[in-house]
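Notes for the one structure printed next.
Removed: one protein chain of the complex. Kept in place: all other protein chains.
Moving on, here comes subunit A:
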Amino acid sequence: MKILVAVKRVIDYNVKVRIKSDHTNVDLTNTKMSMNPFCEIAVEEAIRLKEKGVASEIVVATIGSKACQETLRTALALGADRAIQVEAEDALDSLSVAKLLAKLATDENADLVIMGKQAIDSDNNQTGQMLAALLDYPQATFASEVVVEGGEAVVTREVDGGLQTLAIQLPAVITTDLRLNEPRFAKLPDIMKAKRKPLDVKTPEELGVEIKSNLEIVSVTPPPERSGGVKVTSVSELVEKLKNEAKVIS
């Protein structure tokens, strides 16, 4: 079984984003970038399926500028076998990303596509579902447990009311939630070895995918500041303030 994993290079999750002073967009110059945390979980899940003997090959792909090759190398060091970078602007819209991934999934004949549920920059939470729709594949989003068996994946999903379990026929798309697994760290020798693993570069033209977006950013502004409040010295002062000042309890 072949697994395609889609990874995105994003702002590191510990870093608070800066906003350009002209409010045209965020400012990512000299910002620490990392693999999207949900994508790390996707890579880890694929590796575990390979270690269990369920998967035979892991292909990892990203859509973005040359700098994203670094993210692919990280995935290769962790255990992916091959990588594909589709050269495109960073911050492409989800539908275009999904169309490019759909072409890769078809060309590669992948039995399973694993990706993050959400990129922590756009917070879109769309690409996996779009990819599944374009390929007419079933999907299991927000996965917290995956069991692959007999041509299907039985997936437990984190939903608002608790958990839901679905059985989806392969080929399929799975998107990861935080509790699916705890990703490993890459070891130094593996980082060295990853430099020699194959990394292909493709273009949207080669893949025959037209990039267009009908979504325009009008402005990006900082959120309204919450002014820090006061410290109270006791529980009774807290209760008094909530009753008489904030008037949120009676």
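The rule is short, and it goes like this: a contact is a pair of C-beta atoms (placed from the backbone, for glycine too) under 8 Å apart; a residue touches a chain by one contact, two chains touch by 3 or more; residues count from 1.
The definition used in the following text is that contacts and distances are computed from a predicted model.
**Q** Name the omitted chain as UniProt records it, choosing among "Simple sugar transport system permease protein", "Superoxide dismutase", "Electron transfer flavoprotein subunit alpha" or "CoA transferase subunit B".
**A** Hidden chain, UniProt protein name: "Electron transfer flavoprotein subunit alpha".
**Q** Which of A:1, A:134, A:191 or A:207 touches the chain that is not shown?
**A** Final answer for the missing-chain contact: A:134.
**Q** Across the whole complex, list the residues on subunit A that are touched by the chain not included here.
**A** Counting over the whole complex, subunit A touches the hidden chain at residues 11, 13, 16-17, 19, 26, 93-95, 98, 117-118, 120-134, 137-142, 144, 154, 157-169, 172, 177-179, 213-223, 226, 228-236, 238-239, 241-242, 246, 248-249.
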